[in-house]
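Omission of a single protein chain aside, the complex is shown with its protein chains in their original locations.
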Amino acid sequence: MAIGYSIILGVVGLVTFVHGEVIVYGAFTGFYTLLLSRGNVALALLAGFAASWILGVVVNKICYQPFQQRGREVALIATIGLSITLRSSAQVLFGTQQKFMPDMFQNRFFALGDIRIAYTQVFVFAVVFGLCLLLQRIITKTYFGMALRAVSMNKKAAALLGLDVNRAILLGNALACGLGGISGVLLGMYYNAIHPLMGASMAMKAFTATVFGGLGSITGAAIGGFLLGIFENFAVAMLSSGYRDIVAFLILIAVLIAKPSGIMGRRGVELS
Amino acid sequence: MAASTIKIGLSAPITGNYAEFGENFQYAVQMAAEKINAMGGIRGKNIEVIVMDSKSDPKEAAIIAQRFAQDPEILAVIGDFTSTASLAGAPIYERYGVVQLSPTASHPEFAPSGKYMFGIVGTQDAEGPFNAKYIAKEYLGINSVGIIYINNDWGNVTKDRFAKAAEENGIKVTMAQPFLEGERDFNAILTKIRQTNPEGLFIAAMYNEGSLICQQIRKMGWEVKLLAPSSVFSDSFIKLGGEAVEGVVTNTFFALNDPDPRVQEFIQEFRKRAGRDPNLHAACAYDAMMLIAEAIKRAGFDRKAIRDALAETKGFQGITGSITFTPVGDVVRKYKIMVVENGQWVIKRDYTRD
Amino acid sequence: MKPARKSIVLIGLGAVISLAIPLFLKNEYLLRVATIALLYVLLASSLNIINGYSGQFNIGHAGFYCIGAYTSAILAKKFGLSFWVLLPIGGFAAATSSFLLGIPTLRLKGIYFAMTTLGFSEIVRLTVLNWQSLTRGPMGIPGIPSPELLGMQFRSNAHFYYLILGINALMLFLTSRVLGSRIGRAWSAIREDEAAAQAMGIEVFRFKLLNLAYGAFWAGIAGCFYASFASFISPDSFTLDEGFSMLAMVLLGGQGTLLGPILGATFLTILSETFRTIAQYRLIIYGVAILLTIHLRPQGIAGSVFLRQIETARESFQVSFTKESEVDVSYS
Partner (left out) sequence: MFPILETRDLCRHFGGLRALENVSMQIWEREICGIIGPNGAGKTTLFNVITGFLRATRGDVFFQKRSITNLPPERIARLGVIRTFQNIRIFKHMTVLDNVKVGFHTQTSTRLWDALAHTAVFRRDEDKVTEESFRILKEVGLAQEANNLAMNLPYGMQRKLEIARALAANPLVLLLDEPAAGMNPKETEDLVSFIRQLNGWGLTIVVIEHDMKLIMNVCHRIIVLNHGKKICEGTPKEVQKDQQVVEAYLGRSSDLT
């Protein structure tokens, strides 16, 4: 189920180089919580969220806020630096080995014809779907969401309207990282395993899915992830699995050329 | 030689994607060195291990090679982990005449690439036919097999040698599909292979990816006989794979339940230091250190003499079994067939004593 | 005339020091590190030509590097071509590939273009990985012959050091000539303000393409050099991370200056080498060092242009991305 995987990541949608590490730290926090609480999944998700939220605040303090007047390239380099630091620290902190994540449903499944669907899969999808809805509501209905959208469209105008831009960016980034943490925990549950270096490839997928679906659009990111999964599966089925990622990148470039704002994207979104 | 210690270089991936394996090297080599030192060292001198982190990046491995090679106090080098990194350092070690003994490089081109290049894990030239003939044909009795392999140098060679040997033994290879390092989701690939309906599936992967593959196979509800090269042979494989890896067949020449007291001593000590069970790689790294110590004991403190002594090694009894170098510097290994039963590795057949 | 004299003195000093290094640096290992540092100087400088001078955001430079390396390695092994023939061929192969990338994508702006370069770089690497009949895939290509000059085989690190030093000098010499011409001015104008450049009659697309190809050319040369220097190449050496570290060198050194990438590349190479013995903490320190530098000197070590250039990049970014504001502009 490459599809589910991509959706989880697609929802996150931040273009930085630390996001993979955020996912990893979230996943490991969730993992240790799960061990300590003897399988309390809700608590693990919450802990993953909280840890990554905090990490998001740190990222903001180190990589974004000091360079707000400098532009995105400097911030980008800062995220590269932080990413290297966090990744190597993760290996020291969590050990270099892959860790086994217990399955809360003991690998039970139900069959739909020939297809087996594990309860874990259902659970992961349910959580993702719920989060999507919740996020959509937050973004469209609450004051915070509106501030976030205003800031993402035009920082200067938002500041003129009396919004606390810094705060909005901070919270937005923390929220996105928090979600990254949850997705890390969910991915761990989905595959029963987590690894301190799994971040890079996951962040790459998230990145692709996000571009694919459209920057700054939640539905777009989800659909982007979904379509990316389908395309990848097609590529494996039609060609060889070796060419899967090539196809994914070719599609990415094609989408960018044809419609840079992505499938569901709107213009006027400033990347954070 | 004025120095009071013997310096041995260790080039290993302490950071990066293979950090786990690099760590194993470090623990094992250090243990071997300390053991030798505790028994009085070699010719009155203690061994000192100089560790350099290569990330198993060929470029960095070459830099390390340069650093070790030009330092006259470094008598021999153990490393690197991957065949590509080992090959990258090879020309430099060769030029300076320093032994590079890789515990894990299994690429058939590695050891023959130079006089000073040695590998002890046994190449796929030997393991491929063993897997095909003894495991696939005789033990499992299958007539067709699919292959999923990791797309790096090791995976490719492993796939090629196994596929060739399988065909020679009358086993049809229905399909071979690669996956990239760090991959987490194998469903699409597995579905594709499943459509060709093989009786068995050969999983050429490290234990971590291997366990994921097994789990996803079970989740798909695909009943297929699973076999894998020795790379999956570790406790972590069972810990990670759980029920899904039940019945997976592989081979090894190093087993945790080997009654040999030296093996048990190594395992206990390794557990104490690393907090986990040693795997084949660690054992090979341990033997590599022991081999070099043995060669120095016979040859003295000269790089060229060490090389010659090493090449003459015959019937060295290591914790991974008996080691005799072929003329090119490889070792032809004999294997045990191992199967996961009730969450334990069980020895099914043992060819190492033949 | 003063600044010109100062820079001549600087260049002279740099030349003397770099020429003399192998004379007092008898240590082969350090020479090898110096050679690698110079290789990165070449790579970072060629990336800087693209990112710093025409203001495009290329984060997949490793792709061009890879193409240069593999082109020359394969031709050397298959046809036994000499290094000196392969050097330009590798460069032109990379430049040609940049057309393939640039023609469809150069109209994209900022981060969108950046993402296509990233995709390009991965496509190149994965193609090399999968096209095993040509590239031997993950097994890599060993035994690439080293260059020969007037019957002398390049063997020692000092030989290679002087070779890459010469290539770098040539690159800097030629690049400064280009930058001082109509072409260089057109690149800078495009970086500063695309619309204004157009209003001055500059064919923006053509000059961007030329810029990308020129930068890619030198990356290809660097790849060609690396192949014969290392004598073994495999796809592991051309990952995205490789491209990112080139980017870090450019930005850390100071984008848009000739000196910046030189300092950045030297600094980061030495940094990563210094801490090799502390193994697992090495990369942590490396990352922290990048963070510290960027905090202390956001404009880069040598950067003065960089700072302000970012401002314009920001402005043009906002103008081009907020359609609403575009409309506003056109009304009043």
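Chains: A, B and C, in written order; residue numbering restarts at 1 for each.
Keep in mind that, in the parts below, a residue touches a chain if its C-beta (ideal position, glycine included) is under 8 Å from a C-beta of that chain, and two chains touch if they have at least 3 such contacts.
Just so it is clear, the model here is predicted, and its values are computed rather than measured.
Contacts of the undisplayed chain with visible chains (whole complex): C.
Per the touch definition above, the residue from C:Ser188, C:Ser237, C:Thr269 or C:Thr293 contacting the chain not shown is C:Ser188.
Checked against the full complex, the candidates C:Leu100, C:Ala196 or C:Ile270 give a single residue touching the omitted chain, namely C:Ala196. Listed here are the chain C residues that touch the chain not shown: 174, 177-178, 180-186, 188-189, 192-193, 195-204, 210, 214, 256, 305, 308-309, 311-312, 327, 329-332.
The rule we apply is simple: only the chains that are shown with their structure count from here on.
The mean-CA centres of chain A and chain C are about 31 angstrom from one another, to the nearest whole unit. Under the contact definition stated at the top, the residues of chain C that touch 2 or more other chains are 126, 129-130, 280, 282-283. Residues of chain B found to touch two or more other chains are 15, 19, 151, 178, 180.
Every residue of chain B that touches chain C in the complex is listed here, in rising order: 14-16, 19, 26, 50-53, 56-59, 62-64, 66-67, 69-71, 84, 87-88, 90-91, 95, 107, 109, 113, 151-153, 155-157, 178, 180.
Touching chain C in their complex are the following residues of chain A: 15, 17, 62, 66-67, 70-74, 76-78, 80-89, 91-92, 153-154, 207, 211, 240, 242-243, 245-246, 249-250, 252-253, 256-257, 260, 267-271. For chain C in complex with chain A, the residues that touch the partner chain are 57, 104-105, 108-109, 111-112, 115-116, 119-120, 122-123, 126-127, 129-130, 244, 247-248, 251-252, 255, 280-284, 286-291, 294-295, 298, 307, 310-311, 313-314, 317-318, 321-325.
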